[in-house]
Each structure stands twice: as C-alpha cells, then as structure tokens.
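The complex is shown incomplete by one protein chain, all other protein chains being positioned as in the whole.
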Amino acid sequence: MNSEEIITVATGVVKSWDWATETSRPLPKQLDVKVKLIKELVPIIVGLRVKRLGYLAAITGIDLGPEVGEMDVLYQFCPGDVVITLRVRVPRQEAMLPSLCEIIPSAEVFERELQEMFGIQMLGLHTTEHLYLPDDWPDGVYPMRKDFDPQILSH
Amino acid sequence: MNTKQEPQRFVIPIGPQHPALKEPGNFQFTVDGEIVTKAIVRLGYAHRGIEKAAEERTWIQDLYLIERVCGICSHIHALAYCLAVEQLAHVEAPPRAQAIRVLVAELERIHSHFLWMGVSGHEAGFDTFFMYSWRDRERVMNILEKLTGNRVNYSANVLGGVKFDLDQEQIASIRGGIDFLEERTRHYLDVVATDFMFLQRTRGIGVMSRAQAEIMGAVGPTARASNVARDVRKDAPYAAYKEYPVDIILDERGDLEARFEVRLKELFESFHLIRKILDTLPGGELTARMPRKVPAGEAVMRVEAPRGELLYFIRSNGSDKPERLKIRTPTICNLTSVVKLAIGHQLADVPMILAGIDPCFSCNDRSVQIRTSNDPDGRMLSWDELRQHGIDFYKRLEK
Partner (left out) sequence: MKSHQNFGQQLLKSLKDWARVSSPWVLHFNTGSCNGCDIEILATLTPRYDLERLGVKLQASPRQADILLCTGPVTRQARERLVRIYAQMPEPKYVVAIGSCAISGGVFRGCYNVMDGIDQVIPVSAYIPGCPPRPEAVIDGLVKVLASIHSPGHKIPSDILEGALDPEKVAA
C-alpha cells in the first residue's frame, strides 16, 4: 500500500465514527483524528487494527497546564510512511483512559508511562507499580505535569 | 516445615543496567527449575527526566541534551531532533549537510553493530569474538573522530545543517577503513553462520514468528529477523535516504541466529551506502539559517536508529523552548517482545535472548537476585554468574 491508499483506508475506518470524530490532514502524509468520545477510542483502534494499520508507535501525553485544566493524549500509529494520530482530551482531575493492553500488548509500557508521569489512570492495566520513577517517589506527584515543582523532592 | 517436595521456584531480577534506553532496566524472571515462567521488567535506574528538562531549555540547548540521551546512538537522536525542529520551522538543511548526516548515521550504525556483536559474543562465552570485534570497532571510532573530533557524542548536527565538512584526506581514510571493516564483517558472518559452538547458543533460540513480531510491535533488526519489513530508511526516507536508498535485509527464521545475520548483512548495506555517498557527495552550503524561535505546531519524526525505529514528537508553542518533547526509543518497543519471548525458555538462554534485541549490555554485571517463592530474602547472583551458568549449561550438554 502506498501512503494515499493507507490514508484512504484509514479515513474509511474512521468514517463509521463520523459522529464522534473530526479528521484533518496537517501534512500530506499525516492523518489527524480527534476522538471526542473516549469510549469510542478502543473500537476505532480495533477497526484500524483489523485493517492492519495498527502498529502503535507511541502514546504521547501533553499537559496543557492548570489554566486549561486538560491534557491531550496522542496515539500515534505508523503504517508505512503515514502517521495516523488519534487525539483524545482528558481532564486533569481524575483523568481516566481505557487500556489497550488486550489488543496491543506493546501499549503497556506507554500506558504505564502515562500513568506515572501524568497521573492518568489506565482502566484495565493491572499494575500501579513504578516503571520509570524511583521506588520512593511520593504518591500523587506527576513530573510531566506543567505545575510539577521539583522542590517537593528535596526532603 | 513442609516436607512435601515442591518444585523450586526462583525469582531472578537482572539489572539494573540497560543503557541502550534512556532507562537501564531491571528484569525479574521467575523460573521453575530451569524454565522461565514469568518475566517482569523494571526501568528507571537511568531515568534522568530528559523530557521534562527539555521543556525548560531552549531549542539550541536541547540539542546538546538530546545528544546525551544515549551515548551509543547520539547522532541519530540529534538527527531526529534536528529534522523535527527543521520541519516545524520550515527550514530544510542543504543537500550536502543531509548527505553528511546520513554518512555519520551509517558510520554510527557500524560502530553500534560491532559493539553489539562483541557484547553478545561475550554473553555466549565467546570472549575472543568480543575482543576481536572491539579491536576492529576502533577503526570506525578513528574515522568518526577524524570526521567530527569526538569518539562518542560526535555533535555533528546543528539546527539547520551540520558542523563540519569532508576533505579529500578524510574521504580517503574513510574508504580505507571501510574496506578493512568489510573484510572483517565477511569473516564474522562466516563465524556466526558456521561455528558449531556458537550456533548451539543461537540456532532455534528465542524464535519470534512474524505475527508475534507484528503484534508485539518489534522494530529494527529484531523485527526484520522475523521477516517484518519495517525500516524507516525505506518506508519514510528522511535526510538524504531518498537519494541514497538502502535495501531491507530480511530473514524468516526469527531466531537469534537470524538476528545476528541480519545485523551483519546490514553492515554491507552501510558500507555500500557510505561508498556511494563519498562518490557522489553534493556540493554547497553546510547550514541553512535557523530562526531562534520556532513557529507553533507539531512534528513527528521517525528515523532508523541502529536498534530500530526512533520516534520524536515535538510540540512548539512559538517560543524559544519546546512545549513538549517526546522520545520513543526503539528498545522500549523491543522490550515487550523480550519479556514475552523469554517465557518457556531455559534460564541459560536468557542472557542471549536479552542481548539479541541489542539493548546494549555493556554494563549489566550487577546484582542478579535469585529468590525462592517462599524465601523472600533470596540469594544473590551476579549477572556474570548467570552468564557463566549459561556457558556451563551448554558445556554440560556437550558431554
């Protein structure tokens, strides 16, 4: 498949969720899908997976800061030379997302990162142990959040 | 005391050194007799908080920080970063700079593969192999030093181009070095494909089928040894790879032997590519002008590091610092596969399976703890002892 075909297939998949998504193409080889309803995220990913577009390259969290009060989470899939990005937005307070471990085993490391660094609770991920942060890291402190203050660690 | 004989169950943590990642890892293997039944990974021993630090520094300072994510593939990290920032700033590095970037990237691949080859030879108890390949590796290091002034952390990239040029003398010395290394590589390929003792440790061990490799998201040579044609240099050519295409080396066996062969055969591609670049190096400028502030936007950049696909995601808010910088290293993808593959294998094979994904085992000789399930204090083993266990195990088989 060349990049045009991949994008056509992917757009076709996402079309069935028309009411919950918004698609755009920032660059010729990028497809951006804004997923407005978190509960549709997993079905969309399964849809992509069925079409073999499901090589999950990364899950990226971005904190937009306390003023906005929300965080972006980007699921990046890279079939061929195309980058398909699924975007969801979660509140900073009590952020929750479904885990993809059941469908994509390699998602686990990324999800644990989100959990530790951003404090997003991953539903269906059975571990809360630290993967990156030290064992004696204080609870409820998430270093990748914008309002993280390293002072808290000094004692 | 419980008199009933229970099968001995041990938990063996290995680590915490795993320097190919931003985070050296610590693995815990539960074994039942000789067979591994469960594997857990713990990272974080080298977690320095680079992604956070990058948000607090300027674009130019970040370049030097990024170079030090990993000392083995420092060029490719810096390259991915530069390409992503250039994409955001709508700047394109001149063709000569792009070609030099590819040249250094391929030299780096050679140095990295030689390094890996030696270290995994060492894990197999084949120390001669280790010493020879590291001796030969010094030739690449010489070339890199001559080119860039540094043996490690070459700092070849700047935002918008490269820092140095090539002259005729350097070109000649690169050619000489490449010829020498090519011959040596041929020899090593012969060794890994025919040496009986070595094949015992690699053939049919750690087999990963194509479907497994795909679902576990393996990348780089690890994936290619399982017949997954995934190579960013080919799929989404960056820098000058469009002008200098490479062939993907595939193998369908998916075992350790295949991983060795794929990496060694890849070296021939690199030699070939380097010669081609030296023959047809485009002329012109070395750098393009870069603004100090980078326009707001997002960029995803994928490059092929020696260990597989490396992904950078950068979001800029238009200031002189990035808003978010995400690094996805190749080893983190391959980790999942190791953790799953080790299950069902002999404990003696674990060092080789781990080395097989090239997590760079230069310094894993630390505490390995063996612990029975009803004795929480456990017994300490060093990685060396585990390695020795593997070597002895196969010696016993010999008899």
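Note that the chains are named A and B in the order they appear, and that numbering of residues resets to 1 at the start of each chain.
By our rule, contacts are C-beta pairs under 8 Å (C-beta built on N, C-alpha and C of every residue); 3 or more make two chains touch, one makes a residue touch a chain.
Just so it is clear, the model here is predicted, and its values are computed rather than measured.
Among the chains present, which touch the one that was left out?
Looking at the entire complex, the absent chain's contacts are A, B.
Looking beyond the chains shown, say which of B:T37, B:T58 or B:N153 touches the absent one.
The one listed residue touching the chain not shown is B:N153.
Where the complex has a chain not shown, which of B:V31, B:I72 or B:L181 is the residue touching it?
Here the residue in touch with the unshown chain is B:I72.
Write the list of subunit B residues that the hidden chain touches.
Within subunit B, the residues that touch the unshown chain are 16-17, 19-20, 24, 44-50, 52-53, 64-65, 68-72, 74, 115, 118, 130-131, 134-135, 137-138, 141, 151-153, 360, 362-363, 365-367, 382-385.
Contact with the hidden chain only, please: which subunit A residues?
So the residues of subunit A touching the missing chain come out as 133-137, 143, 148, 150, 153.
Heads up, the rule we're going with is that only the chains that are shown with their structure count from here on.
What residues of subunit B sit close enough to touch subunit A in their complex?
For this pair, the touching residues of subunit B are 23, 41-44, 47, 49, 51-52, 214-217, 230, 235-236, 298, 300, 302, 309, 311, 313, 315, 323-324, 326, 328, 332-333, 335-336, 340.
Write out the stretch or stretches of subunit A touching subunit B in their complex.
Listed in rising order, the residues of subunit A that touch subunit B are 26, 29-30, 55-58, 60, 62, 74, 76, 78, 80-81, 83, 85, 104-106, 108-110, 129-134, 143-144, 148.
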